[in-house]
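Attaching a single structure in structure tokens format; questions to follow.
What you see is the complex with one protein chain gone and the rest in place.
So that you can tell them apart, the chains are marked A, B and C in the order they are listed, and the count of residues begins at 1 in each.
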Amino acid sequence: MLDHILSILIFFPALAAVFGFMIQKESMRVYGVAVAAIEFALSLWLWYAFDDNVSGMQFMEHLPLVPSFGINYTLGVDGISLFIIILSAFFTLLGIGSLTDTKKVKYMIITLLFLQMTMAGVFAALDAIVFYTFWELSLVPMLYIIGAWGGPLRIYASIKFFLYTFAGSLVMLVGMLFMAYFYYQATGVWSFALLDWYRLILPESFQLWLFVAFFIGFAIKVPMFPFHTWLPYAHGQAPTIGSVILAAILLKMGTYAFVRFSLPLFPDASAFFMIPIAILAVIMVIYTAMVAYAQKDMKQVVAYSSISHMGIIILGTFALNVEGISGSIFLMLGHGVVAGALFLLVGVIYDRRHTKMMSEFGGLAHVMPRYATIFGIMMMASVGLPLTINFVGEFLSLLGFYQQSHILTLLAGTGIIVGAIYMLAAYKKAFFGEVTNEKNKNLPDINKKELFGLIPLVIVAIWLGIYPKPVLDPINNSVKSIVQLMHNKSTTELAKKRIPNLVKPKVVVIDKTIIEEVH
Amino acid sequence: MEIGLNHYLVLSTILFAIGLVGVMRRKNLLLLFFATEILLNAVNVAFAAISHYYGDLTGQMFAFFVIAIAASEVAVGLGLLIVWYKRHGSIDLDALTTMKG
Amino acid sequence: MEKYLYIALFAPLVSSLFSALFTATPKKLFTGIVASLLIFTSFIASTILLVHILKGGEPIHVTMMTWMATGDLYIPFGFVVDQISVTMMMVVTLVSTVVHVYSIGYMDHDKGFNRFFSWLSAFVFSMMILVMSDNYAGLFIGWEGVGLCSWGLIGFWFHKESATWAANEAFIMNRIADLGMLIGLFLIYWNTGTLQYDGAFTAFHELPAATLTWIGIFLFIGAMGKSAQFPLHTWLADAMEGPTPVSALIHAATMVTAGVYLVIRSHELYSLIPHVGLFIASLGTFVAIFAASMALVNRDMKRIIAYSTLSQLGYMFAAAGLGAYWVALFHLMAHAGFKALLFLGAGNVMHAMHDELDPFKMGGLKKVMKWTWIMMVIGSLALAGVIPFAGFFSKDTILEAAYSGNHMVIYGVLLFTAGLTAFYSFRLVALIFHGEERYKLFGIHPHEAYRFMLWAMSPLLLIAIGAGVLQTPFFDMVEEALNAHEYHIAHGTALIMLVGTQMFVGLAILYAYKKYANSRVTVPDGTSKMENSFMYKLLINQYYIPYAYEEYFVKPYRELSEVFWTKVDLKIVDATVDGIAAIIYGTGEKTRKMQSGNLSTMLTWMVAGLIGLLLLAVVFGLAARYSDEILVFLSALGV
Partner (left out) sequence: MLAPINISMESLNVMTLAPMLIPVIGALLILVIDVFKGGLHKSLYVTLSLLFLAMDFFSLLDASGVFAKNGTVLGMFDVMLIDGLALLAQFIIVIASMLFIPLALTHKRFHEFSYPEFFALFLFMISGFQFMVATDNIILVFVGLETSSLALYTLIAMHNRDKSFEAAVKYFTMGALAAGLFSFGAMIFYALTGSVEINKIALVLAANGYADIGYVLVGIAFMLAAFAFKLSLIPFHTWAPDVYEGSSAPMAGYMSIVPKIAAFVVAMRFFEFLVHSDIVWLKIVLYAFVVITMTVSNMWALVQTDVKRMLAYSSISHAGFVMGAILIGTTQANSALFLYWVLFAFTNLGAFSMLWISRQKNLPAYQMSDHSYDKFAGMIKTAPVAALIMGLFMLSLAGVPPFALFWGKLYLISSAVTSGYTVLAFIMALNSAIAGYYYLKLVVYMFMKEPVMGNDGNMYGANATLALKTIIGIAAIGTIFAFVAINPLLEFITAFVYNSGY
């Protein structure tokens, strides 16, 4: 069974979703939780069986799909994808478990299970076309979730979400086809297999264009400034569960894809574009944090904060060294947990008051102390307090990028300031002060169902903040091999300089140039 | 003056152009069909001439087929025209605009 | 010994978690007692460790587990108990034990009693991590942890707008500095390959001075935030919104001294870059007089003490900057004692006066609150540096250090500040405890604090009185660790200095008493000549710095955010995306009329298409036929 565990992880929820149509409405929730729990257990088993010391792919599966065109159903996980898969199963479980009573709950659960299939698929795929398939397919359930259960602007938001990402990924598809063609030219064989592509060393000029093509697809998904405007709408209109999954997992597809595709395939281009992308990332960090500060809607604050944090992830990814990339991957998990939890939390209050406007609240800490506590913990995790999950990622990402550019890291580092500003301001508006609004006087505190979703997230957020080792070690191993691969593949001076060689004997080299730059 | 191939071809082209203008300008469905017949017959003239020029029968064969097809086209076209006339009492083209956009 | 290390470290955590269990329930007295006991346990363990170190035992160094490890980076949870950290541990645990016990009384009637102890113990835990960590990353954990607890405790009465505002201000200001610290950490890592103190310190010797300077500057920026040095000082005065025990523990004795601790801890770095040290000393000196000047006229009891804290922190930085690390540490220790004492005394007064803070509305409290009066006076004497109280020894040594280093400006300013300190301290004492009983106008019936609260303050009293005797043993202990040396000034000079200083201080005290301890003092109503003078306005408005921050940073930031959102994000970035979609859609909408449904038009389109193709064909055909001629023609044109 372990040989096919990835396929099982992918298709079990889909199959369960199809069977779900037969289930009577009232029993659906239990069924959903059961399926998601099994899925989560499977993903944990995957972790258990995962060999931490192997840096390459594990649990590989291979099935020819269109062999004449080089498309194969190839799956595998390494330290980079493993935890995102687990996280996706985790969130599906939490999401279904804490699902509030909504209309058409049956369809919602079926949709979520389909979504889980696509998420597992994206992160397990090692073939570009399979990856692309799940990548696109993931849009469909999310489209439905936003469009069918969303707020008043839901249709605009869902279409914008779909078309924007769809357009971007089509450009990426062209890039993939080029990549396959170059591989074909080099070897005479068609292949979309990622591991084959890794072996291909492209001339820099090709790399640059391909990098841009892939970049557009990924950047829209992340979403990077200035391609981010679909996200506030999507989050603003989506139901709680939609926002949770969107923020926790779907956005990570973009950053994951950067690590999986852009870096190892185009090391020279990555080094070349490092600074421009870092500038974009810095803009994301500061600009969206400021926009978040201006928001009146609690959910929009969290939505913009997601973009801001994604900026740090991007920065870490393009640090091109082990510290930065490991940090960015860890921050993907961290941000997933934290942003997911924050959206769940906003959902809690939305369920009670059917508004997310902060001006409607105030003094909630009096009436809902437990809620305020959990919100506070997650807020602190979001602003990156040490010993919470986000800090590890942010610290490593920034640390990594510091090697590349001091001034940009300093600017991106202001994220910890501006992040605190909007978060604390929002928290103050909603939770502190006297209860001024009569409607808030008798709000019930958080209930069991909601705690089911939140407590595990709190535990994870703190546990991985204190002891990230079990997660960081496998990530580190895999990242090391990717960085080494990049270094070996790189051809330009610039890339050789920016991407460290890990093989060299370990001595503390004092890089004189760093000091020169500081001046 | 000797009539050569080119004269036939020019004639054919002029006829064809006349047909095209007719196709564009005619508002009466029946006359529109005539214009399309002119188009086809213009081609027939040219085919016959070229066929003679090459001493090859293929062109004439083509012309025959064109004639046959033109005939069946007229049959179908008139059929449609009659039904339309029965329903609407008019064969004016400008009435045929229920679908657009 | 490791056992005691862990006890000292984790007892506060246990305490915090235990109290946290009851946050949602009404007041439970036992949470306060249990918390106090656990903190006391921590104190005992620290004492055992201190004894171990005093006996000349090896510093204890443990590595609990890995925290982060990736690439070449390896950060463990490692803790070290050496001469420096054990001093800090003693300070932290002692003051916190006192404050915990005191708080049982002070927070008696508060709804959030249990929550308070949870936060307070969490703070102690963070502080212990900060001082005990064996690496910069661990220090940063504690650093941020105390920031968090400070946020929670300043904003403890979260129904008050001013309290939450101050909490956020403190957190954000600290974050600004933390960024500097973070950058310092990055610099250390990328230049030395490690964040462990010992590894980094060894490597520092190999580094070029420029790098070291940058590291020193960035670390000091971090220290500036936490220790509220100019220009990041505004939060400290506002932080007085928190409960008074909090001010005593966090904003006087421990957290604000973390910056000093950082500099002392990194003395191996700063001793390599004396120019940065001089800058630190200068800034410290400036802050000393700057804060003291603001304390002169302030009408908020707690704020006055807060400014004095600020001023004393300036002293510490001055000492540390001049290389007198042990003096700085000693002053830190002594200051923790008497300043906490002052704050707790002020807490008693507040309790008695129903949270009234304006000393002008008090007066004559000596009669009702005898013990508090005694303690406050002793605390103030210690603060003013009157012989033989604690402040005398520590402060005098700072002056000696400045003098012997030939930093006469620093020396002069610090000396002058000592006079100011004496003045404002006794202005406060005089206003509160002497003179008319002005509080009666406001219908308040003051009472002395609980007896056990006074008892709880007694250890601090002892320190304030007798810390001087500790100077020599302390010097012996840290001599090696801090490269310490005594400051030898010619005997005669020293005597003149001593007497002069004491006289100066004594005069200042007397002046304060004369001016404020009489019956003519009234509650100021903004009409007196002094209140309308420029200097008074400048000082009472804190040099207009908070106002400037509000006007030139906060407001523009808010407005810019608004502009970014409504103008840039919605009107430019998003509108571009929607605009592209609208253009595509609009083109379709506009051109759909092409499909008029009229057969003639349709046929015309076809013919037009044909003609278009034919035209193209003719053009291309001609071009192809006459391509040679065209080429000749074009070349003639010079194309």
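Here is the rule we go by: a contact is a pair of C-beta atoms (placed from the backbone, for glycine too) under 8 Å apart; a residue touches a chain by one contact, two chains touch by 3 or more.
Remember, it's a predicted structure, so these values are computed and weren't measured experimentally.
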Let's see if you follow the contact definition: name the visible chains touching the chain that is missing. A, B, C
Specify the residue from the set A:Arg154, A:Arg352 or A:His406 that touches the hidden chain. A:Arg154
For the chain left off this view, which of C:Val469, C:Ala617 or C:Leu631 is in contact with it? C:Ala617
Quick one: which of C:Val409, C:Leu441, C:Ala548 or C:Ala608 touches the chain that's been left out? C:Ala608
Footprint of the hidden chain on subunit B, which residues? 9, 12, 16, 19, 23, 29, 32-33, 36, 39-40, 42-43, 46-47, 50, 54, 56, 58-59, 61-62, 65-66, 69, 72-73, 76-77, 79-81, 83-84, 87, 96, 98-101
Considering the whole complex, not just the chains shown, which residues of subunit C touch the missing one? 581, 584-585, 587-589, 591-592, 594-595, 597, 599, 601-603, 605-610, 613-614, 616-618, 620-622, 624-625
Can you list, in ascending order, the subunit A residues touching the missing chain? 64-69, 71, 107, 129, 132-133, 136-137, 139-140, 143-144, 147-148, 154-155, 158-159, 162-163, 166-167, 170-171, 173-174, 177-178, 180-181, 184
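Everything below uses one rule, namely that only the chains that are shown with their structure count from here on.
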Between the Cα centroids of subunit A and subunit B the separation in whole angstrom comes to 66
When centres are defined as mean Cα positions, the distance from subunit B to subunit C in whole Å is 95
Subunit A-subunit C separation of Cα centroids, rounded to whole Å: 34
Subunit B residues counted as touching two or more neighbouring chains: none
Inside the complex, what are the residues of subunit A that reach subunit C? 160, 163-164, 225-226, 228-230, 232, 287, 290-291, 293-295, 321-323, 326-327, 363, 365-366, 369-370, 373, 380, 383, 385-387, 391-392, 395-396, 398-400, 402-403, 406, 409-410, 413-414, 416-417, 420-421, 424-425, 428, 431-434, 466-469, 472-473, 475-476, 479-480, 506, 508, 510-512, 514-515, 518-519
Would you mind writing out the residues of subunit C in touch with subunit A in their complex? 23-24, 65-73, 137, 140-141, 143-145, 148, 151, 155, 158-159, 161, 164-165, 168, 171-172, 175-176, 178-179, 182-183, 185-187, 189-193, 203, 206-208, 210-211, 214, 557-558, 560-562, 564-566, 568-569, 573-574, 576-577, 581
Touching subunit B in the complex, subunit C uses residues 592-593, 595-600, 603-604, 607, 610
